[in-house]
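Here the complex is missing a single protein chain, while all its other protein chains stay put.
Labels run A, B and C following the written order; every chain starts at residue 1.
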Amino acid sequence: MSELDINDKVKEMLEKSAENAGSKNSEKTFVHPEDEEREVIAPDGSIIKVNPIYDYFSGKKPTEEKPSNGVVEKFLNWARSESIWVLGFGTGCGSIEIPPLMTPRFDAFRFGIQMRPTPRQSNAFIISGYLSVKTLKRVIRSYEQMPSPKYVLALGSCTINGGMYYDSYSTINRLDKYLPVDVYIAGCMPRPEALLAGFMKLKELIKEGKGEKANEYARNFDEYKANQKKIIKDWNMPDYNW
Amino acid sequence: MNIKDVFTPFTTWSKVVKDPVTIKNPIGREAAPRYRGFHKNDIDVCIGCGTCEAICENQAIDLVPVEGIETKSGDSGLRPRIDYGRCCWCALCVDICTTNSLNLTNEYTWVDTDPDAFIFTPGVDKKSWDTKEEGWKKPVPNYHFYGQTRVPMEELHAEERVESFVEFVKGYSKKQAEEEADRCVACGICTATCPAHMGIPDYIAAIRNEDMEEGMRILYDTNPLPEICGRICTHKCEDVCSVGVNGDPLSIRWLKRYIADQIPADVDKYNEILYTKDIKNNNKKVAIIGTGPSSLSSAYYLSLLGYKITMYEKLPQAGGMMRYGIPEYRLPYDAIDKDIDYIVSLGVDIKYNVTVGKDITLEQLHEENDAVFAGTGLHLGRSTRIPGSDHENVYQSVDLLRDIVTGAEVPVERKVVVIGGGNVAMDITRSMARLQKAKYGEVNIITTSLESEDIMPADREEVVEAREEGCTIIPGYGPQEVMIENGKVVGLRVWKCLSIFDENHNFNPKFDESDERVFEGDMVIESIGQGMDLSYLSEDTKKGLEFGPRGRVQTNDNFQTSLPWLFMGGDIIQGPDVIHGIANGHRAAMAIDDFLNQGR
Amino acid sequence: MSKIFDFKPDRSKYPAKKADGTLDVDLRSQKYVKLWLGPNHPGVTGNMAVELTLAGDEIVEAKTHVGYLHRGFEKLIERRLYVQGFPTSIRMCVAEPDTNEYLIARSTEVLSGYDKDIPEMAQWLRMLSLEMARLQGLLRGVPGQAGTFSLGIGVQWGVYLRDLILDRFEELTGARVYHMYIIPGGVRGLLPDGFKKRMEENLKEIDNFIIRIRQLMFDNAIFKKRSVGIGVIPKEWVDLYGIVGTNARACGVKRDVRKDNPYLMYEQLDFDPPTATEGDIYARSWVRWQELIQTVDLIRQIMAKMPEKGDIRAKMPNVLHWRIPKGETYNKLESGRGEYGMYYVTDGSDKPRRVNLRGPSYTHAIALLEKMLIGTNIADVHATMVSLQTCPPEIER
Partner (left out) sequence: MKEILDRITPKYDLQDVSIKDDLQAYVVVEKKLAIDMVTYMRDYEGFSHFVLMSCVDWIEDNKLQLLYLLNNPEKKCVIGIKVFIDRENPSMQSAHHLWKQIWTYQRELREAFGIDFPGSPRIEENFVLEGWTDKPHMLRDFDTNKYAEETYFPRTGRSTNDPATYMRQKLYPNQPVTAKKNKDDE
């Protein structure tokens, strides 16, 4: 196949996808044209079918992880509790109190807490208040990309029962419907001191072997997914973002 | 850019030798004294008015019944329960709290694994911060979410009002009424205390909405005498008003009067507003003895249901005690007429100058009608029975008050002594003051009561106003003897009263005999209470009735006597005051309707 | 110092444009890469995503995506009583929440005719609270610019000093971040005892910090290299894009609501808004740094001039039944980021008809940022964004 032919083919396919995109938009399917199932031409000229949403990720369901035996698990739990690495994703207004927490005045580093820029390196997620549906979608993706065992801290009224946005069309009311939460901290917003107390509680839980919410998520995966899909209308992502 | 720019940043290294600013143990660090932390509530002070719930923009507060807190007059028995899944700690609930019982402490740490745990009733569910003193309190000074002071009522000046029997309370203007109505927090605590359970917050809201016709409809739901009640009601509602806990209570009575005053005295207009133009007759008849508040009230509500009402009045005009017992300066006759004219316009027939028991018997009434309601009131004066009280110059206040109204000649002496501390005593005191002023140009009245100043049953403002008008009021003395010299009354000998009731709460006054005083007077007026005249009940009828303590006829909750066709209400059963009478009449009317429709 | 690497692409050839003028960027041609920055963003207060189309390291197209923090405030306030509006409104911008309180209070007061009744003491306290809010915003914002160039130490200092101001806020208002202090009719408390003394101590510390931060940022070779001549806003753009505040002042347009349409007691204060002419990131940082000095000075002036005692709230109608006649008003103030306004419409009921907030970031972070990013490198995106003082919650509300 000559280069010219390939270009023609590309053009043809582009037109086709553009048509599809047009018709799809009117039906409100919310899948971006670039994410649609389509055919692409490999450098050698062969045609490959791709489905960008599912091909690039594992759609496999999460599985429960059994704890190790006795002393080993205890040691692991101690290690986990002393190295809480928080994903640096401030989802709501509560994140304004995270810089004071991480800077010298309250210095959370001395308790083994630090922020990480990517979910792949973190094991704790601070949901700092309200979650709009648009952010919830990103939060779910980030949460699912975090390695197990992972923990969720929920800050403020908003995560418990909607807080002051209880009647907003855009924010969720109860976080526990969509993600398993380990520790709730009351306040609007909680002070850094209260946040630290929350971390201490989380450490306690982990040491006692009760920080098993990731397994709970795996166990009740279908239920969580159903709730998530009910409100995220444009589900243009794989079911599990691992 | 030069070489300096490369090295200057290194000056930051000087911080290396500085002490760190890190807080050693930050968890649980004390917050500022004004910090808005978690709620606490003094549940003994709280009255459950629900303003906190009303102002919460997050619907975080629920009012829930609490064990150990009783629902009673002035306390709903509910307490706020707060959902920390909603709260935003704005403390508006603290700022509006009518009793100042709700506060925020400066505690702020609450961590839990269970999301359902963040809901609690402060003061009831014990929390670690209940004992904390510091935290957000209502700011001072002059920071109020609703008006604290009552809009003053314009009145005639004391010198002016003692000149005549003209009504001295001017009534609110539109602006004043709206300003006063604006102070209401619409909690509804007052409704339970009002004997007639009037929809007080609703008609106050009608004033705010400038909808007098709607206000009138709300008034007539429970009270067919708003002009009268708006002037002379004992306003028990104002005693429990939640705005009054810290500040002046709302002038509920004056606001009621304001609504009624706005509607012109025109029965057609009344009928139009209250939708009573044509009421279907149900061909049943009820006779009512007396035309006092309870009688008028039952007449009104029975008429609405289509009953044919005949009322029998001993005196030449309707109104009972309201007309013949309350002086004109407090309740002018046109206000009474305005209310009664409307009730008459519904087809109520009033037969004047007919005394039941003399001109017509109760049995006759029973035969002619399906049911009878008796609201004959307390028209007999009680005597102190002290030595000398049988003298002709010793009078009963009820008799004098009645005489003033009917125009009969009233004896007015230069010096008058009144015995009694109730509202009637004040009425006669102030009436006599006016008569004295007219006759002699000066006021010389001494009023004494057994009760001391702080427990006098008369309304506070009555006492104050009487004093303003020049009357001398000396409470706390018990009359011992009417002193008579040469066949003429010259004064009243009294002893200081130490206590009125004994430990069993029985009437048993104790006196300090060493503290004796003599109040000079040419006439003495007794005003220590009234008795009922049940002479219209024949012996046969009396046999069928049950009597309770102090000669009162026993009725059930619906004011039905043991003779099922006979209902009784008003001062002879409860009270005495107007609003109880109205409530009795309303209730009796509904019971009569039930009774007569049992076969239906 | 001469430039080591000078990349001047030939703009005439690519990216090609379609007939309607939009860019013809075909991602499948393998010449371009699409990169999403955000929505979690280390440099900005709040979440916002920038969708970049890259040719190599150069940005050929940028699109701002907002809505991650959308809570529908304007809808929610329509459902709340006038007095309930202010706790809700302040969450519209977490970086400087007091501005929202003031605007809500001011709008309701103007429309109900109580704006002349506000006690003088309350006006001074309002101004103090607004200036303290500006100060704490700047303490985060000025070193935050250095933070985008990985000069983290400035941020550490700034956040600590901001915390001291928050402590003062806590004393005065009862909360650290969401103060809920300016209420329709006045404010919610007098100065606590010893407040001025403690404030003065903190201001001294901040004075020291201001000198340090100059050494760290403005006399720093790295900072200069990364900021001079980058992210330039020409003066002509100011009106064209609706640029306000420090961003406008940094390119020589002296606009400041405090001076132009004075509100509260600003007429009694002596200050002159700082300006610069270059309009690049360095100039904006420099203006903000000077504003920091000025704000400290203003707080000192306010504390010296304010009365000791006075009423804190005007006599207002009962908040539960407060109705405002039909009307509309636009009120504005100078926030740390520029003209911050609110269009408020009432219809005679006890709730507002419409509340529309005009945040400076609305224009800065969308139309302006998208334009400014074209031609820059990925590494400059954060710096540009922070230098515009982007605050996403005020865009989407």
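Side notes on the structure shown:
The rule is short, and it goes like this: contacts are C-beta pairs under 8 Å (C-beta built on N, C-alpha and C of every residue); 3 or more make two chains touch, one makes a residue touch a chain.
Everything quoted here is computed from the prediction, not taken from an experiment.
Touch, as defined at the top, links the missing chain to these shown chains in the whole complex: A, B, C. Of the candidate positions C:Leu37, C:Ile118, C:Ile165 or C:Ile366, contact with the unshown chain belongs to C:Ile366.
Checked against the full complex, the candidates C:Phe149, C:Tyr241, C:Tyr282 or C:Trp322 give a single residue touching the omitted chain, namely C:Tyr241. Touch with the chain that is not drawn comes from one residue among A:Ser81, A:Ser142 or A:Asn173, which is A:Asn173. When the omitted chain is restored, the residue from B:Ala32, B:Ala91, B:Val169 or B:Ile189 that touches it is B:Ile189.
Although one chain is not displayed, its contacts with chain B can still be listed: residues 48-50, 53, 61-65, 71-73, 76-78, 83, 85, 115-116, 119, 187-189, 191-192, 197, 201, 217, 220-222, 274-278, 301, 304-305, 557, 586-587, 589-590.
Taking the whole complex into account, chain A touches the unshown chain at residues 28, 30, 133-134, 137, 160-162, 166-174, 177, 227, 230-234. Where chain C meets the omitted chain, the residues involved are 22, 66-67, 70, 72, 74-76, 78-79, 110, 237, 239-242, 244, 255, 260-261, 328-330, 332, 339, 341, 343, 345, 353-354, 356, 358, 362-363, 366-368, 371, 396.
We take it that only the chains that are shown with their structure count from here on.
Taking the CA centroid of chain B as reference, the farthest chain centroid is that of A. Centre-to-centre spacing of chain A and chain C amounts to 29 Å, using the average Cα coordinate of each chain.
Rounded to whole angstrom units, the spacing between the C-alpha centres of chain B and chain C is 56.
The distance from the centre of chain A to the centre of chain B, with each centre set as the mean of the Cα atoms, comes to 63 Å. For chain C, the set of residues that touch two or more other chains comprises 87-88, 160, 178.
Among the residues of chain A, those touching two or more other chains are numbered 104-105, 164, 188, 191. Of all the residues in chain C, the ones that touch chain B in their complex are 1, 80-81, 83-84, 86-88, 151, 153, 160, 167, 170-175, 178, 180, 186, 188-190, 192, 212, 215-216, 219-222, 224-225, 311-313, 315, 317-321. The touching residues of chain A, counted against chain B in their complex, run 104-107, 110, 154, 157, 159-164, 166, 174-176, 181-188, 190-194, 196-198, 200-201, 205. Chain contact summary for the complex, chain B toward chain A: residues 20-23, 26-29, 31, 38, 57-60, 83-89, 108-115, 118.
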